[in-house]
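In what follows, a structure is listed as structure tokens, so that the remarks can point back to it.
A single protein chain has been omitted; all remaining protein chains appear in their positions.
Up next, subunit A:
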Amino acid sequence: MLRVISRRLVQLVVTLLALMTLVFFWLRSLPGGPVDALLGERATPQTRELLTRALGYDQPIWVQYGRFLKNVVTGNFGNSIRTGEPVTEVISRAFPATVELAVAAIIIAIGLGVPLGYLAARHRGRLLDNATIIVTLVGISIPIFFLGYLLKDWLTQGLHLFPPSGRISTGMDNTDVTGFFVLDGLLTRELDASADALWHLVLPAVTLATIPLAIIIRITRASVLDVLDEDYIRTADAKGLRNPTIRKRHVLRNALLPVVTIIGLQTGALLAGAVLTEKVYNWGGLGTLITDSIGGSRDYPVLQALILLAAAVFVVVNLLVDLSYAVIDPRVRVR
């Protein structure tokens, strides 16, 4: 097991290195750049040259690349071109917001998706099953920004059930410990802050969870149906085991494997979805940071670090997925 983990960690480093290189050159191959973005079209050539030199973009690209690599390895991602703050600081401010949102979404997606998919499989061909198929089709097809504005319109403007945007009410005197507002409230016993943050979290999390939820329902349903057809379920039936025992012991665990795979793959989609969701609900996390860093200023240092972070999260989540295979399926352990 340890060997597997260490091998995967080496893979992680190689992956990230390759990705860093790609991102570095890809960003610089785009037309325009931070100098144009910062100075606008009417700047004099002298100003341009000064800024270019100040940012180090006058150096040969290989030198820039080498310096970039060295900085990354030493944990120095440079300063944001837009605000001048260190990139690490900018990102660590936004990171908890997105993690909070994504974790809430994944909890909803798994917590509802697996039981619902299971239920649909057990009612195969009947009303509940057919309804599930239609609803999940809608869930997969609906664009996040559309659903987001729809929910926002109905439930905040119309019914005033939820706050329309932000992570916490203005004027709420919350203490920042970890940056996860719901958790912070619990840690500092400011339960009202925790509840308020949770209240703000509901709509964005539901919006972000919709697509993975629909996919997890579908995969669980299909997977359970597959397992129910397996010979070992027939053996379990032939033993006279009671239905609940068969479900818990024989069906569920085998059916979870494909679901776990999908959860890993959905992490990437979740990060992409976060960009849109955060925009709709003015969430102020990584998604907002990405849009701001591309749109206004071509903030190379921030973008590079963000893409690296996203890739690292994706790779780590998939490592966890692989490890959970080994927990679920003994056949994987040997390899």
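As a convention for this text, a residue touches a chain if its C-beta (ideal position, glycine included) is under 8 Å from a C-beta of that chain, and two chains touch if they have at least 3 such contacts; residues count from 1.
We take it that contacts and distances are computed from a predicted model.
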From "ABC transporter ATP-binding protein", "Aldehyde dehydrogenase family protein", "Ring-1,2-phenylacetyl-CoA epoxidase subunit PaaE" or "FecR family protein", the hidden chain's UniProt protein name: "ABC transporter ATP-binding protein"
Candidate in contact with the missing chain, chosen from A:N254, A:S297 or A:N318: A:N254
Positions on subunit A contacted by the hidden chain, ascending: 125, 230-232, 234-243, 245, 249-250, 253-254, 328-331, 334
